[in-house]
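Here the complex is missing one protein chain, while the rest keep their positions.
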Amino acid sequence: MIVTIRQALNRALGDALEADPDVFIVGEDVAGNGGVFKVTDGLLDRFGADRIYDTPISEQAIIGCSIGAALSGLRPVAEIMFADFAAVCFDQLVNQMAKIRYMSGGQTGLPVTVRMANGGGGAFAAQHSQTGEHWFLNTPGLKLVAPSNPADAYGLMRAAIADPNPVLFFEHKSMYNDKGELPEDPQVVEIGRAAIVRPGESATVVASQAMVGKALEAAEQLAQRGVSLEVIDLRTIAPLDYETVGASVDRTNNLIAVQEAPVGGSWASTLVTEIVGRHFESLDSAPAVVASDDTPVPFGEAMERAWLPDADAIVSAAERLLKV
Amino acid sequence: MIVTIRQALNRALGDALEADPDVFIVGEDVAGNGGVFKVTDGLLDRFGADRIYDTPISEQAIIGCSIGAALSGLRPVAEIMFADFAAVCFDQLVNQMAKIRYMSGGQTGLPVTVRMANGGGGAFAAQHSQTGEHWFLNTPGLKLVAPSNPADAYGLMRAAIADPNPVLFFEHKSMYNDKGELPEDPQVVEIGRAAIVRPGESATVVASQAMVGKALEAAEQLAQRGVSLEVIDLRTIAPLDYETVGASVDRTNNLIAVQEAPVGGSWASTLVTEIVGRHFESLDSAPAVVASDDTPVPFGEAMERAWLPDADAIVSAAERLLKV
Amino acid sequence: MARAERKGEDMSETTTQVRERATGDADLLRAMLEIRFFEDHCHELFAAGLLRGATHLGQGQEAVSVGFCRALGEGDTMTCTYRGHAATLAMGAPIDRAFGEMLGRQGGLCDGKGGSMHLTDVSVGALGAFGVVGAHLPISVGAAFAAKYRRSGAVNVCFFGDGATNIGAFHESLNFASIMKLPLIFVCENNLYGEYSPLAKTTPIERLADRAASYGMHGERIDGNEVQEVLETARRLVSRAREGGGPALVEAMTYRQKGHARSDPGAYRPPGELEEWLERDPLTLLEARMLSSGSTREELESLRTQVKEEVDAALARAQSWPEPPAGARFEDVLAA
Partner (left out) sequence: MARAERKGEDMSETTTQVRERATGDADLLRAMLEIRFFEDHCHELFAAGLLRGATHLGQGQEAVSVGFCRALGEGDTMTCTYRGHAATLAMGAPIDRAFGEMLGRQGGLCDGKGGSMHLTDVSVGALGAFGVVGAHLPISVGAAFAAKYRRSGAVNVCFFGDGATNIGAFHESLNFASIMKLPLIFVCENNLYGEYSPLAKTTPIERLADRAASYGMHGERIDGNEVQEVLETARRLVSRAREGGGPALVEAMTYRQKGHARSDPGAYRPPGELEEWLERDPLTLLEARMLSSGSTREELESLRTQVKEEVDAALARAQSWPEPPAGARFEDVLAA
């Protein structure tokens, strides 16, 4: 069945609500209106107001409510609307949710899923366009996932909700309408496993979310010139799947990481550092990072378009590395 | 004159208050009590309640107050006590303070200095021991500084307060009593410049704050075995001084980054990625990152001590890289 | 800050006579008409696919912005939300440059960096429009703090919505402003909804002005659609703040005639509600008052036509401006 990412997420949420009475949904306008991005559309009608909760504009309370409920054995799925707003409840996420289990000496799991609409490209300017995952990379105790197609969106959402740990779930807002196959009986996708979405030999291109499509475009362009890129979709940002990426780099001997964010403190810099540390001898060239500029996200059309890495930038990086 | 870092900071704040009536200090218990870490001690008596402000426990208001005051031309120096608490005002720091200039198309500078006590080693457990700088690395628009001796503490504080941009100033709480020379007429230290604190030939060790001392210890140990480490104190975490580090790596051909934090999304991974990208051909070995474990900061003494990188870990890394 | 060199300053032809803060009925009507036509144009532009991004419109709420901003003087400042076109224009930001920003043009108020949610004109005291709910309340605290610090006598007005009163930053800001006795008027534009949620679904009290009591602060509720009532309140509270009387919270009852943002048809509204409020449209109310106090229909009509032409011309100018080149994105991150 061909569905959009939005539909796949909606189905995953519905299936999880169906499967487990401890699952509930909480967030701003997620019930009556089905969410600003319509991901929770119809769930109120199906499951009722005892399962789907609209809230005041109080992100700290939304996350705290989820933490406390999870401490009590429930499985909350919270929505934070734009990932940028994770900043207003950042303490709840990084100091509380990520650390409660550890500080208590393992007395409790914390099965919270926090959904956020991520990324740029929609002319929402600097406060509604960031990719939020990088803020969380230095905070052990959180899992971060970020799908790029409907099957992964479904499978990772089910995995996130089933996970006994806090999972931040990033949904790229420019991809909600992206289509793809979702099997009749869709499967859970294990958290922590990257996927090789296009095999190749010349270089390994690692990407996430909207950049996966750009990487595939670049691979297509270069294929016509006999250069074969292997494209890996990370799917999980933390923990990073060093095995899959490392094995690929051992074969291709070249690494390009592509991300929609500046380099500083990003997953790409984390990945490059680890892969260089573990696979230095395999590398024929310095790993390249194709990243956004070191600026906030600009509003103007030409500026925003240029800020987002594109296939051309990936091609250029590959040309540089492979001297083609 | 030999002074502690605390005294150097106190002197810098006093001199800045003296030099410019637009400078003021705001934070919790910074006036009457001179700050929880006593860095602002005596300033209330010297400058009066019109310059030094105690506040409610309201970090969002403290940072917002500083932003608004800076928009109006003042030069606030805010204290956030523990860097961990930056999480409760994270939106003000990363979405507002860092972006206001950009979103307005450069209509305004934003000369805010935000001081925070940073880091572990004091048995303060997971919510009072983090090094906070990593949370901010993916957010353009902020400068981050972190001194490791009294002269730099003084000089960087003066530079931060004079800077027309927001500067987050990290003071390692285990170092407040560390002593060093402060000249009679102490100088401003330029933001963005690392310092070679011990020249050497075999490998470049880059560190910050409490890790600078560990790196120097390791260098001392290895010197006795004829291995010479060059130790660089970053001093500024953003923007990173790639020139100084890169030039050193070009000479030593080996890089070790040492930080009190896990690897993910850290300055060490940012630095390694950039240096590998720019100096790949210079490198004889894969850069090593000596970092904290991928866990929150534990309370128990043996656990916390082991969590903090030490000279032995740096020596081991050097042995591995240099095969000595 | 390189402000004078910017293209916008030269290109703009909008007279910023609003800075004179004239407050006769005709002056207020003109100011509200400017905003209404501006917002209507924005509505049409995005319907036509010519406006990118989020677009939060404020038709129906003009009297709050105009009433408060007209009570301000030189040196006073204002912050507002993503739904802040009205307030920014009411402070005197040039209409063509505001259009330019909506369109992402060079010469736009922010040279195309900010867009609809972030119209800013520091030169007229419009310190910024903010996209994170509640985030600007602490910043207004700082502007008011600076006024007190400098004993400048300046006052800050901070506009925000009913929904924003439930976020933490609201609480911290009102408490902080009160304990420091800052010259700051918190203006809650209660337009009955936060996004698609009616107030009663998110807020356990009915009168938001009552929250002032938690901070030992003066609070009052007013009719936000009667511009002269707004102006009178604003003047009283601004003088009080200037004289050291401290901050106040005003709940201005009003109505958002359009949806929350571009894609919202407002299906959650009870039948008849919009119609009722359209009858209490602030422009209609003011015009009725003017008619009853001697103005003629012709006068009002000609004012409308004149303002419409000016706003149309401002839009045309803005549309003629170039987009900033892609490379402009590297500018304005840090000050030198």
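As written, the chains take the letters A, B and C, and residue 1 is the first residue of each chain.
Basically, a residue touches a chain if its C-beta (ideal position, glycine included) is under 8 Å from a C-beta of that chain, and two chains touch if they have at least 3 such contacts.
Source: prediction; values computed, not measured.
When the full complex is taken into account, the listed residue touching the unshown chain is C:214, out of C:214, C:239 or C:284. Which of B:40, B:55, B:104 or B:165 touches the hidden chain is settled by the complete complex: it is B:55. Touch with the chain omitted from the figure is made, among C:49, C:204, C:272 or C:294, by C:204.
Residue A:165 is the one among A:165, A:253 or A:269 that touches the chain not shown.
Residue B:87 is the one among B:39, B:67, B:87 or B:271 that touches the chain not shown. If you put the missing chain back, the residues of chain C touching it would be 166-172, 175-176, 178-179, 201-205, 210-211, 213-217. Even with one chain removed from view, chain B keeps its contact list with that chain: residues 28-29, 32-33, 36, 54-60, 84-85, 87-88, 122-128, 293-296, 298-307. Touching the omitted chain from chain A are residues 24, 50, 53, 55-56, 58-61, 63-74, 76, 91-92, 95-96, 100-110, 140-141, 143, 164-165.
Everything below uses one rule, namely that only the chains that are shown with their structure count from here on.
Farthest from chain A, judged by the mean position of CA atoms in each chain, is C. As a whole-number value, the distance joining the C-alpha centres of chain B and chain C reads 40 Å.
Annotation for chain A: residues 84-85, 87-88, 125-127, 294-296, 298-299 touch two or more other chains. Shown for chain C are the residues in touch with two or more other chains, namely 110, 112-114, 118, 130, 132, 135, 168-169, 333.
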